[in-house]
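What follows is a single structure, written as structure tokens, with notes after it.
Every protein chain of the complex appears in place save one, which is left out.
Here is chain A:
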Amino acid sequence: MDALEILFTASFWVAAIRIASPLIFATMGELICERAGVLNLGIEGIMTAGAFAGWFTVYAGGDLWTGVLVAALAGAMFGLLHATLTVPLGLSQHVVGIGVTLLATSLTYFTYRLALPEVTSPPKIEPFQPLPIPGLSKNPVVGEALFTQTPLTYLAFLTVAVVAWVLYRTPVGLAVRAAGENPSAVEAQGISVTGIRIGAVMVGSALMAIGGAFLTMSAFNSFFFEMINGRGWICIALVVFGSWRPGKALVGAILFAAFDAYQVRLQQMSGGIVPYQVFLMMPYALSILALILVARRATYPKALMIPYQKGER
């Protein structure tokens, strides 16, 4: 098969959308945090925790949606920790974020070992199954790619719409955006900046954790170490790539996933002449290029990474 023909096959796009799904959840989560003015570098660890929490709930006998809920709660708790340190206490968002990532990751591995001391190969669960949407899934390429996914992928797309609606069409979204642009303006209206920011970080972190859970409950069927593998960091770049807009960030996530799916297929085609690491590198190199081209002129939230203390100006 020709290298270009791959781009027109349904199976390629099915894979791309699947790879994009966890990125979409986590990117929306990060976007909410940053729109409120908080950079959440805990994302990598929160995704790890979510991946484990969701999977373990199902492994212990819970139902799949309960697993998603538990993952979201675990994420929200780490979000609360992050927000407590960065919002009312105003600590460095970089240091706290990296700390939360290290803590969440280690705590997850520790819990895994405590809960499953004996296992040698990761135990499996019955994950979400593809749910073709009647009528739509039969359309060639586009229909197949979009409408033969698992319910969690549909939820990812729904999340983008909801986040966009909330941010731009509701009073609370207005307050979130204003908290990231000029917190004094929010405080001057008698709305608590602290409350808005803590809430945004908790909701955002819950979405990150669902992104992690997608990997163990939809893309794969078990939890293993290092499985997040830098996806969280990619989401931080995707938020910038998307200029802090949900729709654009969605496009970015799908583009990145498409590159990722493409490089796997190129690897198979090249037959070992080119070292496979070159292909692995490709999506990351391209995302750096895309950032250079797209994000240089982006207007970022003005109060991003600036702690707000009441009464100071």
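In this text, contacts are C-beta pairs under 8 Å (C-beta built on N, C-alpha and C of every residue); 3 or more make two chains touch, one makes a residue touch a chain; residues count from 1.
One rule holds in what follows: contacts and distances are computed from a predicted model.
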Chain left out of the displayed complex - its UniProt protein name, from "ABC transporter ATP-binding protein", "Phenylacetate-CoA oxygenase subunit PaaA", "Glutamate synthase (NADPH/NADH) small chain" or "UvrABC system protein B": "ABC transporter ATP-binding protein"
Contact partner of the left-out chain, one of A:A178, A:A257 or A:A290: A:A178
Contact residue for the chain not shown (choose from A:E144, A:E187 or A:D260): A:E187
Hidden-chain contact residue, picked from the options A:H94, A:R113, A:K138 or A:K302: A:K302
For chain A, the residues touching the chain missing from this view: 169-175, 177-178, 181-182, 184-191, 299, 301-302, 310-311, 313
